[in-house]
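Heads up, one of the protein chains got dropped from this complex, but the rest are sitting where they should.
Let's turn to chain A:
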């Protein structure tokens, strides 16, 4: 007659907190925003990916050493006619990935205007990452790594060249954001915290789940 089910993780070392963050993807149409999300969340890639007409919503959790970061991902529509709706999605976001297609210099300029808009309108401590996507198309490269890196450094952005097709740097860029997001109470006022450790402690073993 075991009561094991109630034997909680006691001082279980990995009972870290779960922090929930809103992350938004921005960038011109066809740069690969939806493809990056699809790769990150489901590990898939579609050669023919439909253009997003709306804002897709998915969640994905990243486990760090001491904390768990749950992303609520809003993948927005890149078509210009929907530009005016973007604030609905970056408002209240704690992280953003601005994506450009490194085979298309126009998308890089567009990415810069997105960064500017975020710096002006989004919440001040938003973590912004710049993703130069389609890194697999090396022969068609039109934006040099050094140029993008310099721009990112100048604006304190995380920067990686990614490929949704080959999965290069896809998990890495989300992981880098997860690491950079503030998780302590003071700095993380917008990030909704689900403190599992705390409730595990106070509920002791079992808590509400017995």
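Operating definition for what follows: a contact is a pair of C-beta atoms (placed from the backbone, for glycine too) under 8 Å apart; a residue touches a chain by one contact, two chains touch by 3 or more; residues count from 1.
Operating definition for what follows: contacts and distances are computed from a predicted model.
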{"item": "Protein name (UniProt record) of the chain left out of view, among \"Signal recognition particle receptor subunit beta\", \"4-aminobutyrate aminotransferase\", \"SRPRA protein\" or \"Type II inositol 1,4,5-trisphosphate 5-phosphatase\"", "value": "\"Type II inositol 1,4,5-trisphosphate 5-phosphatase\""}
{"item": "Contact partner of the left-out chain, one of A:30, A:58, A:137 or A:167", "value": "A:58"}
{"item": "Contact with the hidden chain (one of A:68, A:133 or A:162)", "value": "A:68"}
{"item": "Those residues of chain A which, in the complete complex, touch the missing chain", "value": "1-14, 18, 20, 41-42, 53-61, 63, 68, 70, 77, 81-82, 84-85, 87-88, 91, 192, 194, 196, 199-210"}
